[in-house]
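Complex shown without one protein chain; remaining protein chains in place.
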Amino acid sequence: MSENNAAVRLKGISKTFGHVAANSNVDLEIRHGEILSLLGENGSGKTTLMNMLAGIYYPDEGEIFIDGRPVQIRSPKDAFDNGIGMVHQHFKLIDVFTAAENIILGEEHTGMRINRKETVAKIREICDKYGFEIDFEKKVYDMNVSQKQTLEIVKILYRGANILILDEPTAVLTPQEAEKLFKVIKNMRDAGKAIVIITHKLQEVLSVSDRVAILRKGECVDSIATKDANEKILTEMMMGRKVDLNIERPDPVNPVKRLEIKNLSVRDREGNLALKDVSFVANGGEILGIAGISGCGQKELLEAVAGLAAVESGSIEYLPSGADAPTELVGRNPKQIRELGVVLSFVPEDRLGMGLVGSMGMSENMMLKSYENGNSIFLEQKAPRELAGNIKEELEVQTPDIATPVRKLSGGNVQKVLVGREIAAAPQVLMTAYAVRGLDINTSFTIYHLINEQKQKGVAVIFVGEDLDVLLALSDRILVMCEGRITGLLDARTCTKEQVGLLMTGGMEGGEQNGTN
Amino acid sequence: MGIIWNADSMLGWIVMAVNFGSVILYGAMGEILTEKAGHLNLGVPGIMLCGGISGFASTFLYEQSTENPSKFVMLLLGLVSSVVAATLAGLIYAFLTITLKANQNVTGITLTTFGAGLAKHFGSVISAKSGSTAIRSAVADDVFNAKIPFLSTDLGVVGKLLFNYGFLVYLAVILAVLLQLFFYRTHQGLNLRAIGENPGTADAMGINVTRYKYSAILAGSAISGIGGFLYLVINNVQWSTALDIEGMGWLAVALVIFATWKPVNAIWGGYLFGFLSKAGAYAPTFITGITISQNIWSMTPYIVTIVVLIAVSFRMKKESRPPAALGTAYFREDR
Partner (left out) sequence: MAQTKTAKEPFVHVIRKEDTPMLKKWLIRIFAVVAALIVTGVLVFAVTGINPFKIYSSMITGSFGTPRRIRNTIKLMTPLLCLGIGLAPAFKMKFWNIGAQGQMLVGALAASFVALTFRHLPGGLLIPLMGLAGLLAGAIWGVIPAIFRAFWNTNETLFTLMMNYIATFAVMYSVDKWKGESSGFASFKQIAKNAVMPAVLNENFYICTAIVLLLVCLMYIYMKRTKHGYEIAVVGESEKTAVYAGINVKAVMIRTILLSGAVCGLCGFLTVSGIDFTLSSTMNNGFGFTAIVVAWLAKFNPFTMIGTSFMMVFFQNAASEISSMNANATEYLSYVISGIILFFLIGSEFFINYRLVFRKNHEKEGK
């Protein structure tokens, strides 16, 4: 393509956080009328790079050219002035404002007074042009994720963005919503806008983009036209080497019923029914994968089992080994469950906000669930310290000291500390939520390996995942959820990705797939 | 125990309530503006004292220094100096909490201590120099307490009830309405509220968070400062009463909650607070057979504020809650 088609040119961009280089010497070109996929492993610096275009971060070194002229982007306002708009992965919306108020936020205007009529007309024009549907007077707290995302995109278009950056836009969408989004994105491309999609999903890259730029360890490796790419090529470019992405899957070790969930219904914090009449069995010695679009009840399911969510109705029975009678877990908090002698390990999605205490060291984090051991009012500190030392050594946790606050560790090491602690408790049930989210491939494989080890020890593993390839490769059985219901239970060894994908939306398509269980 | 009606006394009580209520209202309007930007400024009492002493000192010293003090200069001097002093005090708070991202509670409390110390120091120095504690500025009293001619005297009860105040009292109401319009009808108001709710979002939308915060806090401090000066005005510009400004400042902080962060609510809320805090002097004429101490009456504004605070947290309505980011420092690169 010709030079004058370049909307943005990044030259030698570097950014360092503390001692970690997030981006080093990146060159990249974004063109008008083109959808560029920014592909890279987690932690490869995709979001950081784009945040520098959006004015959230300021580069340590390097130059940015917009339409050929050098610019300094010091703030989001500078970014808007240069026609750059970014939809962040975590939506940036004001909850108590209406859609219209969110859209006109920060707008440059001549008068002080808000001219509602004129504003609405202008928004409507944009919506009609690209095919968006939004209710202008709806408050953000009443919206679902898809509506929020639409609002985000309209917001930056309203501000006159010609260069749109979307960070992991499909992470929270159903496949249908994603399709709809892609259609709109293509409309915008055809209208001459330059579009960047940050993603790590190969499938998405191949289906929607015109060109792919690959980032690896903060550096831009290459960029190629999508038509010349396939999954294999892209993976190799992402990883920098040929990788064997096969996840080991040992056979189940004499599966026994361990956890039986019957007609479970749970409300979320806002009081909506997040889990509706769910029933299934988890066996010891096997991995039960749970598939579904994020936010359709997986979190509530795991939290209910762990004793963290208030159960509306139904039962969760723990069946101990031997002929002992089952134990009901509903109505018990984590402490009471522990006191029953049931060891439930839970690796939650929010590692530093829920699973660990960020300001404490490894050693103090080890005692999070066991600090009450012993009869004295004082803390027992020797055992946790030893445990921390062991985990640091065995899982090769990179930390200066076991007293260093875990917040300062990298994402992968944080997860090693958390998983290490949960496994060290010698659980009978191990639940993990998005255990490899944000981790590089090597750490991900360490985690898979640890989970498989537990399975072989006879632990009942429940693995909530988002990447269907991983779910299919790691699990023994896959439970598919949609909108708080179970839409299917499949044998992971024989089913296909398409089957799972279909069931993930099953609850919405008239319910033919309902009740497969 | 019985209740008897006394129209004259009630009229006096209401006039008093409106006067004192306006002081609280100024303080609260300043604080609302500040809190809408996400900053809880517990330095308001100190800021009001700074405004009060500065307005007083300038008018008093001017009156002492010239034979024929000009009323216009007096007007300007009183207002400008109280606004300037209060703004400077607010600047300390703003710099520490915005630029240096300091803890807002600690900074605010320190500012109150500092401002109160400063005001009391200069107040007693001036008193000592004049050899009397009952110093006052008579001309300023005339200027700021000038009543509307005819309307305040010739309309009977209505006139006494509605037109019997200095102009600052009316200005407070106008300002409250303007502030309300500003928050809910203008782009800048929308942007400011967004900052108080979620500065990260506001920033990503290209709003200059730092500039807005500084503007809101400085303007808020200026408004609060007028309240400090008004307190002296309604007490005939006598310094000896000024130490009570601190209490008015805390009532202003309470009024913000009572008004659920809406300036228009603060108008009647302020009058109610004024009414309650003057009850000790007036209630005995209405209630017989039982004496309720002034101290008990003085508690009531705080008690009703607590009731409102609890009611707001019970009610799920998100719009009446404190600004979501109240009390937290903002740093763009925090992830």
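Every chain is named by a letter (A and B) in the order it is written, and numbering of its residues begins at 1.
What we mean here is this: a contact is a pair of C-beta atoms (placed from the backbone, for glycine too) under 8 Å apart; a residue touches a chain by one contact, two chains touch by 3 or more.
These numbers come from a predicted model, not from an experiment.
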{"item": "Omitted chain's touching partners, listed by label", "value": "A, B"}
{"item": "Touch criterion as defined above, residue of B:Val173, B:Ile234 or B:Val253 at the omitted chain", "value": "B:Val253"}
{"item": "Hidden partner chain, touching residue among A:Leu206, A:Leu308 or A:Leu340", "value": "A:Leu308"}
{"item": "Selected from B:Thr107, B:Gln180 or B:Asn198 as touching the chain missing from the view", "value": "B:Thr107"}
{"item": "Chain not shown: contacting residue from B:Asn6, B:Ser70 or B:Ser124", "value": "B:Ser124"}
{"item": "Subunit B residues touching the omitted chain (full complex)", "value": "40, 42, 92, 95-96, 99-103, 105-107, 109-118, 120-121, 124-125, 128-129, 247, 250, 253-254, 257, 293, 295-296, 298-299, 302-303, 305-306, 309-310, 313-314, 322, 327, 331, 333-334"}
{"item": "Chain not shown, touching residues in subunit A", "value": "18, 58, 67, 69-74, 78, 81-82, 306-308, 333-338, 346, 348, 350, 353-360, 364, 367-369, 371-372, 377-379, 408"}
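Following the convention adopted for this analysis, only the chains that are shown with their structure count from here on.
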{"item": "For subunit A paired with subunit B, centre-to-centre distance based on mean C-alpha positions, whole Å", "value": "48"}
{"item": "Of subunit B, residues touching subunit A in the complex", "value": "182, 185-188, 190-191, 193-194, 197-198, 200-208, 318-319, 324, 332-333"}
{"item": "Complex contacts: residues of subunit A adjacent to subunit B", "value": "54-57, 75-77, 79-81, 86, 88, 92-97, 101, 104-107, 109, 112-114, 141, 155, 159"}
